[in-house]
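Let me begin by presenting the structure, written as structure tokens, before commenting on it.
Of the protein chains in this complex, one is absent; all others appear in place.
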Amino acid sequence: MADAKKMLLKILRYDPEHDSAPHFVPYGVPWDDQTSFLDGLQYLKDNVCPDLSFRSSCRMAICGSCGVMINGVPKLACKTFLRHYPDGANVEPLANFPVERDLVVDLTHFLEYIQALKPYVIGNSRQPKDGPNMQTPEEMSRYHQFALCINCGLCYAACPQFGLNPAFYGPGAITLGHRYNLDSRDHGQADRMRNINSENGVWGCTLVGYCSEVCPKHVDPAAALQQCKVAGALDFASSVLHCKKNKEACHVD
Amino acid sequence: MSTKRKPYIREMDCCWWKKNPFYRFYMLREGTCVFSIWISLLLLLFLFAPASFTTVIKNPIICLLNLAALLASLLHSKTWFELTPKALNLPADRLDFLVKGLQTATIAFSVLVLALSLL
Partner (left out) sequence: MQTITVDIAIVGAGGAGIRAAIEVAKNNPDFTVALISKVYPMRSHTVAAEGGSAAVRQETDSLELHFNDTVSGGDWLCDQDVVEYFVQQCPHEMIQLEQWGCPWSRKPDGSINVRNFGGMKVARTWFAADKTGFHILHTLFQTSLKYPQIRRLDEHFVLDILVDDGRVAGVVVLNMLEGELVQVRAGAVVFATGGAGRVYRYNTNASVVTGEGMGIAYRHGVALRDMEFVQYHPTGLPGSGILITEASRGEGGVLLNKDGYRYLQDYGLGPETPLGQPKPKFMELGPRDKVSQAFWHEWRAGRMEHSPQGDYSLLDIRHLGKEKILERLPMIRELAIEYMGIDPIDAPIPVRPTAHYTMGGIATDQQCESSIKGLFAAGECSSVGMHGANRLGSNSLAEILVFGALAGQGAAMRSKEGVKSNAAALDAQAKDVEKSFTGLLRQKGKEKWSVIRDEMGLAMEDGCGIYRSEELMQKTINKLAELQDRIKKVGIVDSSIVFNTDVLNLIEIGYGLDVAEGMAHSAMQRKESRGAHQRLDESCKARDDENFLKHSLAYYKKGSAPRIEYGPVNITKLPPAKRVYGAEGASQDKQNKEKGNG
């Protein structure tokens, strides 16, 4: 690749020990038709700047490590190719997350929100000795798309509501909660809806829809959130009706 | 031991939506609500001062405004129906049918109202 053509990548660098703010640094990266942005970053780390920090693992778009902004759009570096950017590109850390170092952002909130929405089977007492649950392909198709989320965080970088309010649970976490709500083996919807319907839950979503546009696995988180709103509204309606019927049993949470 | 971390937070300015065509279209879609307010005001005027209403709506500026309101509401209903499938967990082929059905129903209803008012 030594005498191959080079492309100009401007990378947003930030070293918390030495810099007061991130700044762009230009680099030339040799490339061919197969070179991904991740290959480009790895080339730089190997040959030019070993102190460049970024996350990567599987390099086949399934582990969700290498999310970055390429020309302002959230992308997985491993499945975005230099050949599509003949004029070069700007590479920045994922938007809406605090920058820790170069292209590495702090994902703590995201991980906490996933946990808060209880993405696991609740209320099914079946044991291995009882054999597998039955679940028809139709039942599975209700949630399957939402189970394809790789937790890459691109949807959070695309979501202005998360950018404006970092306490918003956000598209990825709510989608995972919804995935279990839709699973025929699960009985935890009521439990999950308390958080999904809470102040920082699904109602913070204004259906910008960019999350679904940038999702590298076509999960369509915007759809999950709208479905959650429908479920939340139905929950609310039924609780109002329920209250009217049994006034004494009703209390405000 | 003190931490060496110094997380840098990129603040969102008020112009965040200008940077991305997707956001700009979103703001346009949401902006159509301004025209809904305008039409509501116009209707209120009709309710409480029907006489001046007829003069007002003949004003060329008001006509232009109403034309813009028509375009805005068309845009709004188009995007509204296109986003409907997101709220429904149905197989793709049925969703397509549903969206087309809703659009057709809206057009038919509008034509009907128009026809009734003109007759």
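For reference, chains read A and B in written order, and residue numbers begin at 1 within each chain.
One rule holds for everything that comes next: a contact is a pair of C-beta atoms (placed from the backbone, for glycine too) under 8 Å apart; a residue touches a chain by one contact, two chains touch by 3 or more.
Everything numeric in this text was worked out from a predicted model, so none of it was measured.
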*Mind giving the shown chains that are in contact with the missing chain?*
A, B
_One chain is left out of this view; which of A:G64, A:G163, A:G201 or A:P221 touches it in the full complex?_
A:G64
*asked:* On chain B, where is the contact patch with the chain that was removed from view?
replied: 1, 3-5
*asked:* For review purposes, identify every residue of chain A that touches the missing chain, sorted by number.
replied: 15-18, 33-34, 45-47, 49-51, 53-65, 79, 100-102, 104, 106-107, 111, 114-115, 118-121, 124, 126-128, 131-137, 139-140, 143-144, 147-148, 150-151, 176, 180, 183, 185-186
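By our rule, only the chains that are shown with their structure count from here on.
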*asked:* Please tell me the distance, in whole Å, between the geometric centres of chain A and chain B computed from their C-alpha atoms.
replied: 28
_Which stretch or stretches of chain B touch chain A in the complex?_
4-10, 12, 16-17, 19-20, 22-23, 26, 30, 83, 85-89, 91
*Quick one: which bits of chain A touch chain B in the complex? Just the residue numbers, please.*
14, 16-17, 21-22, 72-73, 95-96, 98-100, 106, 141-142, 160, 163-164, 182, 206-210, 212-213, 220, 222-223, 226-227, 229-230
